[in-house]
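Only one protein chain is missing; all other protein chains are in place.
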Amino acid sequence: MMPEAGTSEVPPLIDLKSVSRQFGRHPDFAARMAIALKLATPVPMLRAVDQVDLAVRKGEVLGLVGESGCGKSTLGRIAAGILPPSQGSVLWRGQDLAQLPRAARREARLRVQMIFQNPYASLNPRRSAGDIVGEAPRIHKLIAGDPAAFIDEQFRRAGLDPALKRRYPHQFSGGQRQRIGIARALAVRPDFIICDEAVAALDVSVQAQILNLFMDLRASLNLTYLFISHDLGVVQHISDRVAIMYLGRIVEEAPTDEIFARANHPYSQALLAEMPRIETTKRHFTAVKGEVPSPLAPPAGCHFHPRCPHAFARCRVEAPPLKTIAAGHKSACHLNDTAVV
Amino acid sequence: MSASGAVMAPVVKSSAILEVRDLRTHFVGETGSVKAVDGVSFSVKRGRVLGLVGESGSGKSVTGFSIIGLVDPPGRIVGGQVIFDGRDLTRVTREEMRGLRGRRIAMIFQDPMMTLNPVLRIDTQLIEAIRAHADVSQAQARAWARDALGMVGIPSPEERLHAYPHQFSGGMRQRVVIAIALLHKPDFIIADEPTTALDVTIQAQILAEVQKLVAESDTALIWITHDLAVVSRLADDIAVMYAGRIVEAGPVAEVLDRPLHPYTAGLIGSVPSRNRRGERLQQIPGMMPSMLHLPKGCAFRTRCARADAACAADVPLLPVGDREYRCFHPLIEVPVTEMPA
Partner (left out) sequence: MSAEDLSLLPASAILPIGEEAPFRQTARAYLRSSGAIFGLVLLASIVGLALLAPLVAPQNPYDLLQLDIMNSRLPPGSESTTGMIFWLGTDDQGRDMLSGIIYGLRISLSVGVSSALFATIVGTSAGLIAAYAGRRTETVIMRIVDLQLSFPAILVALMILAFLGKGIANVVLALVIVEWATYARAARATALVERRKEYIEAAEALAIPRWRIVFTHLLPNCLPPLIVIATVQVARAIALEATLSFLGLGVPVTEPSLGLLVANGYQYMLSGMTWISFYPGVALLVTVVAINLVGDRLRDVLNVRGRI
């Protein structure tokens, strides 16, 4: 399914403009007194997402890759409308969600749905599967006709036997629970689905089934995906484009083939080198040095410079902007400036 | 040698440091009896790595726990032997087992906080582990602890000794756990998915350390995982488990290049990197049957395209060369070796 040819008149489905998100509480009165009296240290703010620009066009699958602490889950939740950005705006079909009137905003909300990572925590343990799937369509009056038949249809579409709809979540396996979550999301007829590590907690054989389901649904329902994952193999398989995040920033963005063949950013290169593959020639593990820094105290300048084999003076001071280095290929690295084009 | 014999050829069986023979561990509950481990046999030699592979419910973790004697009621080892250094570990007293654990046998768990006490400092825990099995002074133990930390690649070990577990990152914590496991240079180590929850780059670092340490200290290692990519690069031999039984075993390159059992082939095929990009992944249909209601005969036959009426009979583990497989319709035609009595 090829994404629509992007003319400048058709806005992307979701457009995140300069989105940032911090976590942390402004100290209340008592805490401020304590800090002023030097009895307590101020708790640092967590910069989960740092001025991210990301656009997803209709019909495409954008893979968002990064390791833990990079902010990809937070970004996903901002795109889904579950979490508001601290700064920046989220545009749905070109319109700023925050400016829309209540009814229109709710409409837009329903068009963007999310599939979660944890198959155990993402379903209400006290509701039956059928209730879980049918609740939102019922509340928003989206069911025309027999509600039971509607729920059966949703189950079938997600690969579940409708006879199971009276069972409770604890009676399903992990893969089946993910299917329930998918049925729940699809029941409100979304255009855009954000998969937040949706297959990470599943066994390999179940993962294959769910990924195939995603691909089938994409074709049959004309869906657009933001696929968040730390698993490069999965991302490579399912995505049209890939964006790589590190400590709250996007460091590289390119079509899948391009990024896997010609990764530009040193972090991307390191990540790709470690991509798990079944290799029957035994290879020694070599690894990029150092630990991922804590998001509470990210390094100044380019966040990756302490671990980067090519870091130089400028990297320590100035954060490199995300610049286009080839058609559709953006990278945030000072090395690109110094390279001879 | 009977069909349930060691992976290695019978002649060298005495050089195996650990030999598991027909191990059976059952969990008896209200709803029925679960044969979590149902007749598992393998052996591991010094300096070799065995990858024990399976998905959830396969019994691989319970096998590990059974070997090291950590199965509590309602689970019980109901049959078989675990031969270590001439002794059957299933029959030793708790005292003897405690003497062995931590000194000659060690286990590493997926969650480092299963080993580390969150309210004690690292040096306290290491020294306690040292002095449990060695009669040394406090100062000597401390030096030992410091060297152990350095050996697993923890920078500035002298300072890190004073820290608490929560002050380490996940990868560092797992390294501390590995350090504890290696303190007394055990004869073999069982590692139960220790890197599954870690980032890919950190996982690579830890696997590099483990590879180095195993080579240096000639320790036998059983690496329990569902990740075929890790096993392919780390292990010498592989045993694939399904529903409590080993369905295939042998040298890792051979098994992964030319799998005999349809389940092994299905697992390999499910991995995205083994499929063409953008196409449907090969998937194993259906899901693992509930252990309370396993089908008679081959547990995999409800999902196998090659299954027929013959598969309803008990399938023995058949040797071929230095491999074993449990299937009446293997993927590659094998010469029928003499059928065991």
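Note that the chains take the letters A and B in the order they are written out, and that residue 1 is the start of every chain.
Everything that follows uses one rule, which is that contacts are C-beta pairs under 8 Å (C-beta built on N, C-alpha and C of every residue); 3 or more make two chains touch, one makes a residue touch a chain.
Fair warning: this is a prediction, and the values are worked out from it, not measured in the lab.
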item	value
Candidates B:20, B:34 or B:82 - the one touching the absent chain	B:34
Listed residues B:75, B:102 or B:272, member touching the removed chain	B:75
Identified contact with the non-displayed chain, of A:45, A:188 or A:319	A:188
Option from A:52, A:123 or A:311 whose C-beta touches the chain left out	A:123
Residue in contact with the excluded chain [from A:58, A:77 or A:265]	A:77
Where the missing chain touches subunit A, by residue	25, 28, 77, 80-82, 106, 109-110, 112-114, 116-118, 120-126, 128, 135-136, 139-140, 166-168, 170-174, 181, 184-185, 188
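As a convention for this text, only the chains that are shown with their structure count from here on.
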item	value
CA centroid of subunit A to CA centroid of subunit B, Å	33
Complex contact set, residues of subunit A against subunit B	67-68, 173-176, 203-209, 211-212, 215-216, 230, 232-234, 236-238, 256, 270-271, 274-288, 291-292
Of all residues in subunit B, those that touch subunit A in their complex	55-56, 169-172, 199-205, 207-208, 211, 226-230, 232-234, 252-253, 256-257, 266-275, 277-278, 280-284, 287-288
